[in-house]
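Heads up, one of the protein chains got dropped from this complex, but the rest are sitting where they should.
Labels run A and B following the written order; every chain starts at residue 1.
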Amino acid sequence: MKRVEEIFFRTLMYGAVLVITGLLFLIIYSIISKGASSLSWEMVSQTPRGGYYFGKEGGILNAIIGSLYLSAGATALAFFISLPVALGMNIYLAKYRRMVNGLRFILDLLWGVPSIVYGAFAFSIMIMVGARASLMAGIITVGVFIVPIMIRAMDEVFKTVPRGLTESALSLGATFTETSFGVLVRQCAPGVVTALLLGFGRGIGDAAAVLFTTGYTDYIPGSLSQPAATLPLAIFFQLGSPIEEVRERAFAAALLLTLIILLISVITRILSNRFNKNRINF
Amino acid sequence: MRFSKRKILDLLSAYWMYAGIALVVILFGFIGVVLFIKASPVFYEQSVSDILFSDDWKPLSGKFGMLAFIISSLYITLIAVAISAPVCLLAAIFLTQYADRRLLTLMQPVIDILAGLPSVIYGVWGIIVIVPFVSDVIAPAFGRETNGYTILSAGLVLAVMIIPFMLNIMIEVLRSVPTDLKEASLSLGATYWQTIKYVVVKKSFPGIASAIGLGVSRAFGETIAVLMVAGNVTRVPENVFQPGYPLPALIANNYGEMMSIPLYDSALMLAALVLFVVVIFFNLIARSSIIRLEKYS
Partner (left out) sequence: MNNPKIKIQGLDLHIHKQHILKGINLEIPANKITVIIGPSGCGKTTLLKTINRLTDEYSGVKHSGSITIDGIEVLNTRNGLTEIRQKAGLLSQRPYPLPMSIFNNVAYGLKISGRKRKSALRPRVEHLLRMASLWEEVKDRLNDPAASLSIGQQQRLCLARGLAVNPDIILADEPTSALDPLSSQAIEQKFQELSGQYTIVMVTHILRQARRIADYVIFMYLGEVIEFGSAEEFFSNPKHEKTKAYLSGVFN
């Protein structure tokens, strides 16, 4: 009897792992098979022309460029805020363990807040100060939204550095800053790069936070104060169209976004091996 | 000498760090406060219980009963977690207790990519696969007719979306069960399966519960994917084959045009506030029980 139960559950476990792996391939397969036929050079190299939304000529270059601008800007902004905090939590403030753990707790809570809430929050701030939807507003919103993700991702890596390494730099007379940037960042370079790319992936894939803050336009934004189109919204809006060609293009855009995300994940793996050269293994 | 370049640099970077920390901490309070202030006008019009427990949603005549949205959100979240949690638990037990370590390293990229796929992609996938599946296969099997844009479809898409999220936490929790504990049980003559059932799972139960709690809060706040497949009809759903209209979708669909209707925007802000509070609540409980678990192990 006991034996039967174990075999039953083991089969279920196998099944669960297979299902999860299968789901990933199913998702990628269905996105590719649905989107590949409409993906063309025209789509990625042109902005929408007149009549594009009725199935006429044009592409989604506006959304591709907009998304790249947006997530590059947001990643840079978030990195600028996150790096010193993550370093400080592990060096400068390391001895105030309760404070650091409290901070970790708040960051985890912020991580859990859905992006639509960030979007709504940012939009109401924008109304208060009378700002209009723009690339800048989107960058700030998405940047703020990925800060907790980035800090915690880097923090988890910095946490693993043995105390002796930072101590040996400090006992040479290095300042906290020198120890942080010269030693910790170097030692954890792969982890820092991973955190950056994680943030970038989140930024480029997010739709709910940019929905009200970044706006949408058929043009490539020329400055930070102009609205910008983004890929997720391009997909979302085009799918809502009753015209078959436009919906087909939405699937193609989805394929493109999926490829970008897969590319990021491959780059992450390659880069994190590359930066390993001078790393000390403990 | 005292103000050498190095020390000024050190001081500046300390301020830079403090500014970052202040930003994070203030932001946290600020989100809650701003949402509350913006939502408060609607309180003066209607009592909180009217808003939360009435299904009378007529923004044009100033009625903001949100029951339909809340019930939709609850249904969808429940379906997602009910499907996803057992799958994750089984997979996590297998990967940490039975399988070769190499399988776990092979699975890690699978989990990472699933976690990295944007919500809109899950939505597209839902439209391509899940919606027809529900309308052509599941619904007829239950003798119902639907176009596929239903509570069930949203729940299924969401179930897949939260798998990587819950699985990662569960793997971490189960991995932290000390080997000595397992060995102690095995040396008492328990079989490996009994050991897993009565020792490993029991010991890590708070962690597993937390993972599920975090999954709930993730599912509750998910927007675009759900919006794309849930159907979005303002009516309290009676069964899972009817369309639903979850809270995040309500916000996303209406935020642009709400300015013209009085109080509409503060009702939407209330929806955002409800999301915020629910998510923080689940996170708070789950995170603190994980912390307690870490302290003991």
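Everything that follows uses one rule, which is that a contact is a pair of C-beta atoms (placed from the backbone, for glycine too) under 8 Å apart; a residue touches a chain by one contact, two chains touch by 3 or more.
Given the structure is predicted, the values throughout are model-derived calculations rather than measurements.
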{"item": "Contacting the left-out chain in the complete assembly, out of A:Asn62, A:Thr175 or A:Thr230", "value": "A:Thr175"}
{"item": "Residue touching the undisplayed chain, where the options are A:Ser30, A:Thr47, A:Ser71 or A:Gln187", "value": "A:Gln187"}
{"item": "Touch list for subunit A against the chain that is not drawn", "value": "94-97, 162, 164-175, 178, 182-183, 186-187, 277-281"}
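Here, only the chains that are shown with their structure count from here on.
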{"item": "Averaged-CA centre spacing for the pair subunit B and subunit A, given as whole angstrom", "value": "17"}
{"item": "Complex interface listing, subunit B residues touching subunit A", "value": "6-7, 9-10, 13-14, 16-18, 20-21, 23-25, 27-28, 31, 34-35, 38, 86-88, 90-91, 93-95, 98-99, 103, 107, 109-114, 116-125, 127-129, 160, 163, 167, 191-194, 214, 217-218, 220-224, 228, 248, 251-252, 255-256, 265, 268-269, 272, 275-276, 279-280, 282-284, 287-288, 291"}
{"item": "Residues of subunit A defined as touching subunit B within the complex", "value": "2, 5-6, 9-10, 12-17, 19-21, 23-24, 26-27, 30-31, 34, 81-82, 84-85, 87-88, 92, 101, 103, 105-110, 112-121, 123-125, 144, 147-148, 151, 175-178, 180-181, 198, 201, 204-208, 211-212, 232, 235-236, 239, 250-251, 254, 257-258, 261-262, 264-265, 269"}
